[in-house]
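Every protein chain except one is present and positioned as in the full complex.
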Amino acid sequence: MSSVSKGIWSNFARRSQSLALRNRNLQKALLSPTLPHGPVSLKKRSSKDKYQSPIGMDEIYPLAYQYLESQSEKTYKKIEEIEKQLEEVADSTTKSQLKDRKTQLEVDAEVNNPEIIYNSLFGTNSIDRTQPVYRHYLEKQWKDYGRMLIMQRLETLAVIPDTLATLDPQVDVRLKFPGNNIERWIEPGDILSSNATCRPPSLEVIEFKESKNDLYTVLIVDPDTPDVENDSFSTTLHWGLKNVALSNEDGVIDAKKLVGNPEYEFVSYLPPTPEKNTGNHRIAVWVFRQAEGKKVDEGAVERGSFDIRKFAEENELTAVGAHLWRSVWDRNTENVRKMYGLGRGRIFSRDRN
Amino acid sequence: MLHLRGLATAASSNGSIPINLIRTSLILSRIPIVTPEVSEFDAKFYNYQEELEKRLMWTFPKWFYFKKGTVAEKEFTKIQKYPIPAHRGVWFPKGVPELKHGRDRRFKQEVTLANKVSEGDSQDLENVSRPITPNSRITEADKTNDETSLERKLPRTLYLLVKQDGKWKFPTFQVKDDQVALNEVAESGLRELGGDKINTWSVSGTPAAVIKYSNGEIVDEGHEGVVREYLMKSHIVAGQFVPEGLEYKWLAKEEVEGVVDPKYYEKVGYLLSN
Amino acid sequence: MFSALKSDLLGRIQNSVALLTLVRGAHKKAGGSKTYMQDSPGKRLGPKKHEGEKVSVGQIIMRQRGTKWYPGSNVGIGKDHTLFAMEPGYVRYYLDPFHPKRKFIGIALGKDERLPYEHFDATHRRLGRTVLENPVAAKREEEYMSRKESLALPEILKEKGIRDQRRAAKIALLAKRLPEFIPELDDESVSLAAERLGAIDGFLRGGKSLEDARFYATYNYNYDLKLRLDATKEVTPEISEELKKKYAELVNIVDSRVMFDAKFNLCKNLTDEEREQKKQENVAALKELIPDANIPVDKKVKIQAWGLIEDTCFSLSERLHLKRRFLKPVLPESAELLGDEKTKNTVAISRMNYDTRRVETVYRLKKGFLGQRVN
């Protein structure tokens, strides 16, 4: 059976191979008017047998595909023109403008491609983040849910302004604790047991702009450490990473990367071990993008009474993303303290005076 | 400036240029007689939408339209093709049917209506109950491609072109005196050319566009001695255009493009409808 | 106008007459008005504490109807909108530019603090708890459990006991089986290797890949070792270095010899190349064994094919795929696989024929089905 695609969307001479569907049968289904191998995405044999496509779809689909493909071809022509202009222009501001325009056009050219839509709807975990169109879809999904969720948690739990003044999220930050048997992404604000958090977490920073070798700083702080002297609270630094190079392809900060690059860690991981009757401690994870070409050179930093605002200002750090979990005293906390040689924790009075 | 000088010069002419440099041209159109052709894309899209709608439609409430036990109900029931019901212990390879009120809920419902055949010849106009057969959208003129006919290309707008001074163009007339409006000059000129048996409806007295000629060539800017041709729009309502010794054609937009001077088409193309 | 007024008045009179006669009418529209003798005692509303006054927790600052004043920082609001102090401090009456139409009452923690606090500043909070210095009291407090916790604890401990037991049993089993694959290990190494394999097994069940599971098993061991060196100072640097080296050697041996298959059974390790090769060999063998999957084969062949499919080199999804390819649960209908009547060797299937719209009975030979699990 011949493909419905007659143009640019089946031509991979200048387009990346990641813009195609990896599963051949699925690809064939999207490139034919009907489903030549049946509904591949359905798993059960009986549901495969029962399934019937809507009537009339096989007739209109090739026309719709070809129409959108021809529109995409026009957009690719425009991209070529911009590339020519880019070669001629020397001025940096017009150059960056042209580049932005080009990225936008690259999104427009592929945004209606059925294969891309399929990948971004059903294969978000394995899509190529170097392609602007995939980043466009990822950003859309994140803005629809993830960004709102993290802002709601940060605000209702008063992490802003208790740590930093405010946040304009630009990246999606995901967090998990791979030292445990069960690996799952932590939802912002979850209360985790002291056992779950006893080894360092791993993070994934998903950038939506083009990013090749940006440097990032990660700080994990606890703003709820009791300060008995002043009858108040202070902030403790639990983990500090600096000059972490991340890109669109690889945004993961995990044990493998840290074993290979021990210079990233400037303050080693200290698990949250709240003392009894000090309530739920908010453990905020802040991800900063460093100023372009500027490295953070911090020697030893005091963990206790850590001033995150001052630190960010001194090192010209811009907060781009955040995550948080909560921790509370439990029956295992003393074991974790022992493991880290922290000594027994204090016991506070149950009632406030 | 020009305007002031125009007022000052001649009492007979109120204009800045002599009246013999002003002409008026008539875009006479025949509006479509049948509905436009639906493109392939549209037709298939409408079909797809219709099928989806039918699939999602509620079951036809037969009991509301046909009283139980009546002849009409029996006749209706008889001609329906009911889907296969489910049986216990029987394997249905295409899935178990789910019947409710005689309709398989998984698919669209096909309601067959009694096809009452009318008697007689459809051309027999005396017979009131003759069967209805629609006339063809393609006429004799379409088959012979008679470009002088008004019955050609029924779904399209046709425009009248005449051959004046060896060139195909919209009929153009000289304005002789500025006491008669441009459209009136054009209308009367048309009747002088093609006879009195024509009914037209002039859209407006305001010109739709202007074309400027200098020494017979179309120019963009007005120089000295430029001839101006104002285009007026009008529709033919009834009658016909029968000139003596003058070639004329009724053409659709893309045919106009093929016949007239490209420069001329550039000036008038956007006034014509697809 | 006048007539309307008149009719209204008339209506009222009639209604009041009706009221006299009919006790439970549906419309008690306007039964006259009474504006005298409606006084009630004063409700003693108003401020109870004033600007700058010192308050302690729970003291009432303001009684009001509705929120004439809103609760600001460290002030709570009751169900009748009474404002009360939630922290000891000094009362402040203030306006907040973020809510221009509201008036607030707040508690400043310090005598000289002004309200509202800067919007983007960290919130001013008071700890309000003391450290229990008395060891007896501290111990009592540490052992204190809420009712919910004390009810849940026995169940949790029981579960934990079972889990620990199961875990110990698993490690013991691994330790027992390990010499089958690596006979040269001494007892100490076997128990360490079993610990490691137990951890890898847990990671695999949690969804990690084999490579990741091995990495994190090593990483966790080294991390704990580093903590014992740096944090708790249980070991000296020399011993730590030695332990690390020993473990690395053990990891080398164990990882090159054993691994887990798709169903978490211990088996011989396969490198990626070996695995690929084995896969190709097995598929070739399967093709030779069952050239056409649509022709029935005897039970012996089925068992043999099953053995090839269940080999350690295949993942679960690959096994399923191969099973669908070579060992079809039901073979397609063909003339050889159809019987004529009901016998011991046939199965009767009634099936809908969509062309004739009739139910038809098909007799299929039993050898056309895979049957129950053959191994």
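Chains: A, B and C, in written order; residue numbering restarts at 1 for each.
One rule holds for everything that comes next: contacts are C-beta pairs under 8 Å (C-beta built on N, C-alpha and C of every residue); 3 or more make two chains touch, one makes a residue touch a chain.
By definition in this document, contacts and distances are computed from a predicted model.
Matching "General transcription and DNA repair factor IIH subunit TFB4", "Large ribosomal subunit protein mL40", "DNA replication complex GINS protein PSF1" or "Exoribonuclease phosphorolytic domain-containing protein" against the UniProt entry of the left-out chain gives the name "Large ribosomal subunit protein mL40". Taking the full assembly into account, the omitted chain touches A, B.
Among A:A20, A:L63 or A:V107, only A:L63 touches the chain that is left out of the view. For subunit B, the residues touching the chain absent from view are 2-3, 6-7, 13-17, 19, 22, 31-36, 41, 45, 48, 52, 55-59, 61, 63-64, 98, 100-101, 103, 105-106, 108, 134-137, 139, 150-151, 154-155, 175, 178-183, 196-199, 201, 204-210, 222, 228, 230-231, 235, 237-240, 270-271. Annotation for subunit A: contacts to the undisplayed chain at residues 26, 29-30, 35, 39-42, 51, 53-54, 57, 60-61, 63-65, 67-68, 71, 112, 114, 117-118, 121-122.
The rule we apply is simple: only the chains that are shown with their structure count from here on.
Contact with both subunit A and subunit C is made by B. The interface with the greater count of contacting C-beta pairs, when A-B is set against B-C, is A-B.
When every chain is reduced to the mean of its CA atoms, the largest separation from subunit A belongs to B.
The most central chain, judged by the distance from its Cα centroid to the centroid of all protein Cα atoms shown, is A.
Here the spacing of subunit B and subunit C, counted between their Cα centres, is 65 Å.
Touching two or more other chains at once are residues 93-94 of subunit B.
Those residues of subunit B whose C-beta lies close enough to touch subunit A in the complex are 40-41, 44-45, 47-48, 50-52, 55, 93-95, 107-108.
By the touch criterion stated above, subunit A contacts subunit C in their complex at residues 158, 161-163, 165-166, 178-183, 199, 223, 226-228, 231-233, 255-256, 259, 276-278, 338-342, 346-353. Contact residues of subunit B toward subunit C in the complex are 84, 87, 89-94.
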